[in-house]
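The complex appears here without one of its protein chains, the remainder shown in place.
Moving on to chain A:
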């Protein structure tokens, strides 16, 4: 954002909408302590604000508001088929937070919701209760950062550490915290857990600058990963989504060389690879609000998913795999 934009647009979280039911929840109190300058607006239900008609998503991205709410009903959702399950059959995800402080142009959340505002369900204890019950019958592989970047919001709501501490006592639970954040500092005092995977999404710096607005640079992500591996954490690298841009071959080759020039591949648990793909309806909605290089590409449709034309997709995946083969054994690579 330029300085002239900053001067008249309200800061992110200038307003916090709080459901009356959670006003005295300890997580709410903690969050509001950190946002003393924000306007607090009491609401009955988060949908009154989050699902209003007439919101302008792209403008809201300039000044995101925070909504604190209580989660009811379903807490666990089956992992969608367009995501990796890394060989785990009981792959589920939770939505503790909806939306993200970053603004990646390819993010599926832009097609999923009509609002750019961030919803935090503060009653994390209810998620734990629900998972306790499920774990009695079966093991779980759980993505806890699915509709947000949990670690990026750690300063506001320390949920990544809460999930790690919860997982520490559960033997048949594996959690993945996927992030682009460099806020590893927030986890540094925690003991690395065998059943916790910190998964960093990495993209070439060219892509970071062009499409991953507000996210940390590639080099700072690499430094955070290095620290995490040195501290004994299990780290997954996600080269996903790989995007088609001019000179993509050269850009990705340089990128992967940089990544493995700085990281020891032996210290990486595994790697996921996938090209950009998105449910058809989400892309339709994204196109209405965001006209950009990502949304305007002539994708091919198959089973209600839009992705690159078959030949291009294969070429992209094969090229990436070929380069990755110089650094890691194929048993460590998951492709979708």
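Criterion: a contact is a pair of C-beta atoms (placed from the backbone, for glycine too) under 8 Å apart; a residue touches a chain by one contact, two chains touch by 3 or more; residues count from 1.
Criterion: contacts and distances are computed from a predicted model.
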Which of "Ferredoxin", "Purine phosphorylase", "Cytochrome P450" or "Tryptophan synthase beta chain" matches, in UniProt, the chain that is not displayed: "Purine phosphorylase"
Of A:73, A:87, A:261 or A:298, the residue in touch with the unshown chain: A:298
For chain A, the residues touching the chain missing from this view: 5, 7-10, 14-15, 17, 39, 41-44, 48-49, 52-56, 58-60, 62-63, 291-293, 295-298
